[in-house]
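Structure provided below as structure tokens; questions to follow.
With one protein chain withheld, the remaining protein chains of the complex are depicted in position.
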Amino acid sequence: MMKTSSKNFGFLLTRNLDLLIILIIFLVLPRFIPVTFAVHILVYGVAALAVNVMYGYGGLLSFGHALLLGLGCYGTAFALNYLTDNIVLAVAVGALLTLSVGALAGIFALRRRDPYFSLVMLAFNVFFYQLWVGPLASWTGSDMGLFVKLPVTLDKSTFYHTVLIPILAILLVLTKIFLKSCIGSLLIATSENEEKVKSIGHNPYVIKYIGLLFSSFLAGLIGTQLTLYLAYVGIDYISPMTNPILVFSVLVGGAGNIIGPFIGSMIYNLLNYILLVLLGWHATIYLEGIIGLFLIILMIWFRGGLYRAIYRLIKGYHLPDVVR
Amino acid sequence: MKMVSIDFIVQQTILGLMIGTLYAVISIGFSLSFGLARIINIAHAGFYALAAYLTYTFMVISNNFAFSVIFASLIISALSFLVERYLISKIYGKHIDLSLVIGFGILFVMSSVIKYIWTPEPKSFSPPPLLSGQIFVGRASIPVYYLFILIASFCIFIATWFFINKTMIGRTIKAGIDDLERVILLGININRLFTINYVFSSFLAAIGGALMGPLISLHPAIGHSTILLMFSIVVVGGMGSIFGTLVAGMIVGLSISYTAIYNPSIAEGMAYLLMVIVLLIKPEGLFKK
Partner (left out) sequence: MRDSEAILEVSNLSVFYVEAQILYDIEVSIGKKNRVVALLGRNGSGKTTLLRSIAGVIRPTRGKISFLGQDITSMPAWKRFLLGLKYIPPDKRVFTSLTVYENLRVAAYGLLRTSNSTIVDKEIEKVLEIFPRLRRLLNSKALYLSGGERQMLNLAMSMMGPTKLLMLDEPTEGLAPALVQFFSELLDKIRTDFPIFLIEQNLPIVRRLADSLYLMKEGRIIYHTDDINTIRGGEYMKLL
């Protein structure tokens, strides 16, 4: 084992290379593509990371995380439009809303074994979505979305570099800390052998629940930032149809590691872009089918996602299998 | 509180029972796939949707409802055979998430195929003249087609019950749901069993879709909206229980139709609320297998 006393800069650097790569990529991205595009890759990347925390480490695949992303977006929107002028407060409202719903969903979703988790999360997503376009339509703006009153006008590019990137960095570090912490290790252990974890005196339900809370926090927080950036919130972000994007990102990019979801998000957005640019707007309706094909091929042939495959090519051996 | 007439309640009851039993027919296969092969067969919803569209096309061509329904269901069954042999069979015994993901993958591909062949524009078709029109129960007017579906669904259920409980294959499936490994140890070819189970399940989904066709406006995402409803019914009824699925279907159907009396926009949400309640009180379903 490495000596923990040698916490010099170089050591920290090599251990956290993946975080650095992510940050550098996102710093550089706006030079090549429109900032808004980069923002979407970033946001979906973090949301996919949230899914990955539960899936790649906790063994539970959520089909309803769009709900958590969306609540972060809408929470902040509601706060700014109806409650306050304080941005920090608005962000807090968004995060809190997400956490509360996540906490509620967790009570039901974690009651039974894995497959139920996926679909119960989806059920919650659909339920809230129906509330959003149904009884609550006048507050949420339904499919038209809501324009958000920002107290300060922020230049998009400045916002990206001075707020979004640092927040990304913080979230990445927090995730790393969480995963390496006691709870994180217990989460991984629970996904591999729940009985063993029980036998050493821990409560797997609580462990998974805390995992879900952290996952909700990630998704919700990045949602708040998206609203601040766009000064707008749209129904797509809370729609259940967004979940396949997140799941796709996790599976294609690679579960069980931090960089995977971001690779996946990039690939998805790239695919979307290619279809849009090369074939025109009407072709994007087939994006779903292409994703479907990817998912099928992934499940049958490539089990670890692209990141793992590339890693193997470069290093010549398998990444240690956290899970899946 | 809105004042509702008795006729309206009767109407909604029949509607709820009808939609509930039809959804139960569709959900049975979903339950069987999980019970036997331990897969969450999301593709099921895709077969349902494709069957509805195929029936639409056959109706346009032939205007013969019986032929359309049967032929569409047979084609979908054949398709499901291929899907099972070449895709689903690759993930048996692996982690259950794989089945979930691959199922969605298949559903998305089917949805895109539908968009390509039939375009995303909504389509609709009517039931045949024989089954059109209304009949009167008291002062409540009930579409003849509703009653037809109610009767047809019950018949399908009885036939399914017969298949599962009175034929050797059916009993073997039941045995496999109880203890799959023990069935293997008796020399039973489980690959063949899985295939038969899958095709049978898909056949039911297809018939459900075909019969549902005249009731809804067809669009490429009709499969997607069925998934949760199927799941709700199976959660409420208990995985692997045929009788449970039927009763759960009726319960869910009625809760939707009665809620619609007061507020149509949250009617569907009611089904999910029910599922959530059952998950809280009796997670293994009302009729545990």
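For reference, chains read A and B in written order, and residue numbers begin at 1 within each chain.
As a working rule, a contact is a pair of C-beta atoms (placed from the backbone, for glycine too) under 8 Å apart; a residue touches a chain by one contact, two chains touch by 3 or more.
Fair warning: this is a prediction, and the values are worked out from it, not measured in the lab.
K.L.:
What chains on display are touched by the one that is not shown?
P.N.:
Displayed chains contacted by the hidden chain, ordered by label: B.
K.L.:
Among B:I6, B:V60, B:I184 or B:L280, which one is in touch with the chain left out?
P.N.:
B:I184
K.L.:
Of the listed residues B:I9, B:I70, B:A175 or B:L286, which contacts the missing chain in the full complex?
P.N.:
B:A175
K.L.:
Write the list of chain B residues that the hidden chain touches.
P.N.:
So the residues of chain B touching the missing chain come out as 168, 171-172, 174-175, 177-179, 181-191, 289.
In this section, only the chains that are shown with their structure count from here on.
K.L.:
Quick one: which bits of chain B touch chain A in the complex? Just the residue numbers, please.
P.N.:
These residues of chain B touch chain A: 34, 40, 87, 90-91, 95-98, 100-102, 104-113, 115-116, 120, 224, 227-228, 231-232, 235, 263, 265-266, 268-269, 272-273, 275-276, 279-280, 283.
K.L.:
Would you pull the chain A residues touching chain B in the complex into a rising list?
P.N.:
55, 61, 63, 107-108, 111-112, 114-116, 118-120, 122-124, 126-127, 130-131, 134-135, 241, 244, 247, 251, 285-286, 288-296, 298-300, 324
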